[in-house]
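Removed from the display is one protein chain of the complex; every other protein chain stays in position.
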Amino acid sequence: MSLLFNDEQDALHDAVRRFVEQHSPMTKVREVIGSDASFDPTVWRRLTDDLGLAGLAIPVEYGGAGATLADVSAAYRPLGAGLVPSPLLASAVLAAGLLLALDDEAAKKEWLPQLAAGELIGSVAISEPGNRSWVPAELSTRAVATAEGSRLTGTKVAVLNGADADVLLVIASGDQGAGVHLVRRDAEGLTVTATKGVDLVRGVATVTMQDTPATPLSGDGLAALDKTLDLVNVVVASEQVGAMERLLELTATYAKERYSFGQPIGAYQGVKHPVANMFTSLSLVDASLRETVEEGQDDVRAAAAATRVLANQAYVVASRDTMLMHGGIGFTWEHDAHLYAKNAMADNVLFGTTEEQLDRLAATVLD
Amino acid sequence: MSLLFNDEQDALHDAVRRFVEQHSPMTKVREVIGSDASFDPTVWRRLTDDLGLAGLAIPVEYGGAGATLADVSAAYRPLGAGLVPSPLLASAVLAAGLLLALDDEAAKKEWLPQLAAGELIGSVAISEPGNRSWVPAELSTRAVATAEGSRLTGTKVAVLNGADADVLLVIASGDQGAGVHLVRRDAEGLTVTATKGVDLVRGVATVTMQDTPATPLSGDGLAALDKTLDLVNVVVASEQVGAMERLLELTATYAKERYSFGQPIGAYQGVKHPVANMFTSLSLVDASLRETVEEGQDDVRAAAAATRVLANQAYVVASRDTMLMHGGIGFTWEHDAHLYAKNAMADNVLFGTTEEQLDRLAATVLD
Amino acid sequence: MPIDEFRAKARAWLEANAKPYDEADEYHFSLEESKRFQKALWDAGLAGITWPKEYGGQGLGAAEQVAFNQEAADFALPTGPFVIGLGMPAPTIMELGTEEMKKRHLPKMVSGEEIWCQLFSEPSGGSDVASLRTTAKRTENGWVINGQKVWTTGAQFSDFGAIIARTDPEAPKHQGITMFVVDMHHPGVTVRPLKVATGDSPFNEVFFDDVEVPADAVIGEVNRGWQASVIMLRNERVTIGASGRSRASVLSFETLADLAGERGLTEDPSVRRTLAELYAKENSTRAFGRLLHERATSGIPIGAAGSAAKLAGAELHLWTAEAVQEVFGPLYASGDPELVGVVKGALGAPGNATAGGTNEIQRNIIAERVLGLPKDPGVDRNLPFNQIRFGN
Partner (left out) sequence: MPIDEFRAKARAWLEANAKPYDEADEYHFSLEESKRFQKALWDAGLAGITWPKEYGGQGLGAAEQVAFNQEAADFALPTGPFVIGLGMPAPTIMELGTEEMKKRHLPKMVSGEEIWCQLFSEPSGGSDVASLRTTAKRTENGWVINGQKVWTTGAQFSDFGAIIARTDPEAPKHQGITMFVVDMHHPGVTVRPLKVATGDSPFNEVFFDDVEVPADAVIGEVNRGWQASVIMLRNERVTIGASGRSRASVLSFETLADLAGERGLTEDPSVRRTLAELYAKENSTRAFGRLLHERATSGIPIGAAGSAAKLAGAELHLWTAEAVQEVFGPLYASGDPELVGVVKGALGAPGNATAGGTNEIQRNIIAERVLGLPKDPGVDRNLPFNQIRFGN
């Protein structure tokens, strides 16, 4: 048991870091942002084929690499640092995680190998208009059982890479309670509209279904979603830590180089202290994340939620302070700070806000 | 309509300020703290007889001065600045305010003139163990109607100047719902135990009643209490503003006089900026308070609660930062900073925490 | 005219000519509409209320100005393009300009004929405005200006600008600066919009390439431009402080409570508390602005306390930008078209905390000038400008 990376994690982390430098520098990220697409297909191909990241968290029996949580965490840190736009979170984490957590062996055998190979993009449709919870307590999307499977009617918002997904796992309420239903891209009555979300590096879409044919998956939908959130929390926190490391580097460098009133601005405590706070809060989140993914743990629910609670706030503040410490320059479109600030905001509200993470944590440690 | 003091308020404010300087300097405050009493009887006599503060907020028809809210606010600022221990808040504000808000003309005629003259000390017993609300939603103190009036059984905590009070107004639930009952100091079955509360300048007590005879007062108890809170909020906020002014003065002076690394510590932004923040948050609370007590308003409920929300937080932070900016000295018993910090904590949790004030405010401005 | 009569007149005119605050979509007035409105306002005797009559003003007192402001708060006035000119260069010219300069420009500014901008900030300077590098060199007939300004609001439609430039590089930094009136239509002036984090371009970069100005374009005295700038920056903070409501109105309590209510979110205790806290903060910020205004009009000097109002506004904006995320949850990131304004408002918060002096600079000003704390150890105050280290 250790909080330090082992050699494998070091290697994985470095490989992804080098990949990001070479194949997805910020110029490439800005190309994607300026285009209609939500990611670059070549980068996606390389992420899946060269690095095998789409299958990293998927067990070997379903075509994945069966990596440990610590490996997964090490791999996603540099992706967060580089704000690499890709459907990994939607497909390889959310969709694959939900499938794994369900109880539908046939569906796993059919879909997981394709998701693991990156041949297919999946996503999960959960949140609904008029509800501030990631998973609405009362789902307005309804599923009706039919002879062929089910038919769905309702609207889902903030669906990650919704417009890119070949298959959507939709959570809907039916006569038997909430369940997960698989919808194919070409299903009738399905409308997917890419929306301008706050985050420029994560594609989102609004999905409407009108009597849309679907395949109900067996297993307790809500419980599976709940379990999936542990993996999501680890992956998002890893990206957040990577991003904060980059922000700290940007800000500390600027504080040394930019002069004001005849001195580097980093000589003023008004700059120096926020930068020191950034280091400290990053250090705490980093340590909390390391402990969350430490080997030999059965249940990471509390630790992962606790890490997200801290990471959300620390990343929002770090990206905001990066803008503030850079002064006017940091507020320009040209500077990268706002890209991180927008990413931080999205992380802060998707997959359960900080308040929901606190409720999740409280349910684990208080009851 | 104006946010500035008028001549009368200026005069009242100055009179109380001079009174505090002459008759209740911090040496006197520390004498009271070191004694078993919760206030100095001579100071109390002067506050009531010379300054007439006990009757300030009470209408003329009940023997008071019938002052405006703005006058009351101006008078209490210097009391807060000097942390003057006295039963004014318990007796002249809480007890008198509650009597006024009730519908019991006989009780008003009997008790208000005595409270206004300061001949009698009253207090109000509201909070109960096992409940974090100022007014518990479900009262465990029970009232039973009798031929002579009522009999009370239960325990009340954090009763302001409970051990000094000649009469207690107790909120208790009976068959007709919650009501206010008047209990005399010498009633049978009444036990009043002065406790070591966090605040050294406000006496508190735990009050237990065992089949204690009381006089039920007519009127809606909860509504009256709710109305009383407006006045309490104005008075407490006024004290908080006065105290913050004093803390700002202490801290700004120290920042100019104390040297570290060859410079006054106030030359460092690490000190300069918290002091500037103290000025700014004080300015906001001060302005909010002035608007709350501005003439010509029917309903100060929202404004008073909004002011308390800001004042609670600002005072807690200002007193904490006063300690921090003074370094080790500010943490000694000898320095006054901790007296303000403790007073700030008590203000923060008595008469409804900040959360309860927010709920009160939300009910007014959102519904 | 008694004050109540003036107030009634203002009210009546506004009701007849301006859109109510809640209804107007305040971001879509055309420049021509703005000019027409300002002219009509002036014709009605409601612009330049406290200005002397000889410079196009109404020659009235502070009481009339307060009455007008109170009435105007209920309306969405399309006077945006004039806010800077009337708030900053105009009072500076009023204080330091020659009689000829005042007569020539002030009446046109107040009647909507001339739009002005303010050209202070430079890329390398940031909050250290006095470190400016734009130069003005003497010529036979006046001066020639070269350099770059940035963060200039309204430069694209301005007729004139008040610019500061370095006229003596061998003097200490504050002592070799001069302020000029510059014609923004000069061919050597290039205005380029500056895109910011919100995706909008509310500011400009302005390039000066051999722009000649006549000798009588100097505002105040040669090499005393820093003193002129201090006057103008003080006015800037008052202007920014006073404009709090319309700037952040997409993040106002009223707007957010409505948006949350429409989405059924205001039953949630946590949302209710957040909105209530916003109400309290917003209210106190507005009340503080009002208090400063009342003090100033009562002749009580407010000194640098305007910096606290500016800081409070910026901090409120930053706080709200975070609070709205929790209020709307996933809807905040969903692209909900009705929340686009909220998201943009939130993204604008760091800009608000930077423009007109960063929060750190405001804190310094409050501590030093209001509370008398010692100045930062200034290493460059007395050095000749051309010997100061810039590191870039």
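For reference, chains read A, B and C in written order, and residue numbers begin at 1 within each chain.
In the analysis below, a contact is a pair of C-beta atoms (placed from the backbone, for glycine too) under 8 Å apart; a residue touches a chain by one contact, two chains touch by 3 or more.
Just so it is clear, the structure is predicted and the values come from calculations on it, not from any experiment.
Interface note: of C:Pro169, C:Gly199, C:Pro269 or C:Gly372, the residue touching the hidden chain in the full complex is C:Pro269.
When you scan A:Thr212, A:Gln263 or A:Asn348 for touch with the missing chain, the hit is A:Gln263.
Listed residues A:Thr48, A:Thr307 or A:Asn343: the one in touch with the omitted chain is A:Thr307. Among the residues B:Ser2, B:Ser35, B:Thr191 or B:Gln263, only B:Gln263 touches the chain that is left out of the figure.
Counting over the whole complex, subunit A has residues 2-4, 248, 252, 255-256, 263-264, 266-267, 269, 271-273, 275-277, 279-280, 283-288, 290-291, 302-303, 305-307, 309-310, 355, 358-359, 361-362, 365-366 touching the chain that is not drawn. Summarising the interface, subunit B meets the missing chain with residues 127, 129-134, 157-158, 195-199, 204, 206, 257-264, 268, 270-271, 316, 320, 323-324, 327-334, 337-338, 341-342, 345-346, 348-350, 353-356.
The criterion applied here is as follows: only the chains that are shown with their structure count from here on.
Subunit C has its Cα centroid 40 Å from the Cα centroid of subunit A.
Subunit C has residues 360, 363-364, 376 in contact with two or more other chains. Residues of subunit A in contact with two or more other chains: 268, 270.
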